[in-house]
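Since the structure comes first, as structure tokens, the remarks are kept for the end.
Missing here: one protein chain of the complex. Every other protein chain is in place.
Moving on, here comes subunit A:
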Amino acid sequence: MSIKISETLTFECETGNYHTFCPISCVAWLYQKIEDSFFLVVGTKTCGYFLQNALGVMIFAEPRYAMAELEEGDISAQLNDYQELKRLCLQIKKDRNPSVIIWIGTCTTEIIKMDLEGMAPKLENEIEIPIVVARANGLDYAFTQGEDTVLAAMAHRCPERNLLNEKKQEIKDNKIKKDLFSFRFNDIEQKNTKPKNNLTDKTPLVLFGSLPSTVASQLSLELKRQSIHISGWLPAQRYTDLPVLGNGVYVCGVNPFLSRTATTLMRRRKCKLIGAPFPIGPDGTRAWIEEICSVFGIKTQGLEEREKQVWENLIDYINLVRGKSVFFMGDNLLEISLARFLIRCGMIVYEIGIPYMDKRYQAGELRFLQTTCKKMCIPMPRIVEKPDNYNQIQRMRELQPDLAITGMAHANPLEARGINTKWSVEFTFAQIHGFTNAKDILELVTRPLRRNNNLENLGWTNLVK
């Protein structure tokens, strides 16, 4: 076993025997994000059991999602898929009246080759509710990639920009033109005392990735400070508010796991992708804003000071983590960005496990990771795609990292063996984007370390025989 830490980024690929959440878990945060949606997971008891247990208390709050549980008759095609789905969707329409029903295809629908994409348009016409199909299954994807499949499917439903453009060309009157143009961000526009002649007025910028609305407005504000207006988000708070896309629209991702969405936006919707590091950590946020500004030819203002200010506020946490080592087992694709941020905080990263590595979509982030390592004079971590948890645990035994960022299946056993752990899922659900939330990341990362400061001298670190 080679535990050599190299000078350049090394990419490895292991067996893929690792623990992660099933991608259908994306319904948990997406149904909350998209207020008028209903998620129907077409799968078996296994999927249902996972959702029920993984989402814990949410299940009791009348969630806007349900299982279409396949029974033996569905598997052996004794029942007609179309009729069955129609029956369930009509019931959903009656009970909840959503603006969109999202079908989540699972492993089972893949194996029995249920033609969800084929049935959706027909049924959509019949019941008069849009039906979006996302194949978020465990055969192809891991955890957060579920969101990627949903957003990629939703990108096709966004209104087309060209129609609007043609209309606009007919309208000569400047005032009307402006009203039409700015109808999405008129709120922000009004508050600007002097109207600026911005490029983003003419070139719309759409951000993609689901964030809690507070975080979304924080990021919008950061960009507003640089006189950049966001013309829309994919997904928006409501399905009916999906952003306008099309030729000439700039798009930028806020999360590292959205490569399919990015591809769809570029290839199918002819948008221009801004490839930037992700706004995770103050360094990431600054780089992200700078990249966007450079595309629009805007000189950033006060960004450096702002970043510095945030770092200064984090000093207590950084004193705790400096020089400590981290091991990412890998399960949610946020790993590269988090590792980059933690390296900038002075930590040493031994290994970045990651389910899937899209080197093109994450190119900006990877470059940034590399420069951060150089800047901090820290050896480059190894990036292990499709990791093997068993091997990783062997490596961890040798390396004895100060912190392992890992799934819940391994957290308690590792703790019992004296290795501090942080659950990786928490990073998915916590607010970690932008300048404002940098502290929350470190709050999570330092929690086990702070716990240790309290329990250090009790002599019961290792609790297995």
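As a working rule, a residue touches a chain if its C-beta (ideal position, glycine included) is under 8 Å from a C-beta of that chain, and two chains touch if they have at least 3 such contacts; residues count from 1.
Rule of thumb we're sticking to: contacts and distances are computed from a predicted model.
**Q** UniProt protein name for the omitted subunit, picking from "Light-independent protochlorophyllide reductase subunit B", "Electron transfer flavoprotein subunit alpha", "Mitochondrial ribonuclease P catalytic subunit" or "tRNA methyltransferase 10 homolog C"?
**A** "Light-independent protochlorophyllide reductase subunit B"
**Q** Just one of A:149, A:218 or A:372 touches the chain that is missing; which is it?
**A** Selected residue, touching the omitted chain: A:218.
**Q** From the list A:13, A:111 or A:363, which touches the chain that is not on show?
**A** Only one listed residue reaches the unshown chain, and that is A:111.
**Q** Looking at the whole complex, which of A:161, A:229 or A:410 touches the chain that is not displayed?
**A** Reading the full complex, the residue touching the unseen chain is A:410.
**Q** From the list A:32, A:370 or A:436, which touches the chain that is not on show?
**A** Touches the omitted chain: A:436.
**Q** Can you list, in ascending order, the subunit A residues touching the missing chain?
**A** Touch set of subunit A with respect to the missing chain: 16-24, 42, 44-46, 48-50, 52-54, 56, 59-60, 63, 66-72, 74-75, 79, 84-85, 87-88, 91-92, 107-108, 110-112, 137-143, 187, 191, 213-214, 217-218, 221, 309-310, 312-314, 390, 393, 407-413, 416, 435-436, 439, 463-464.
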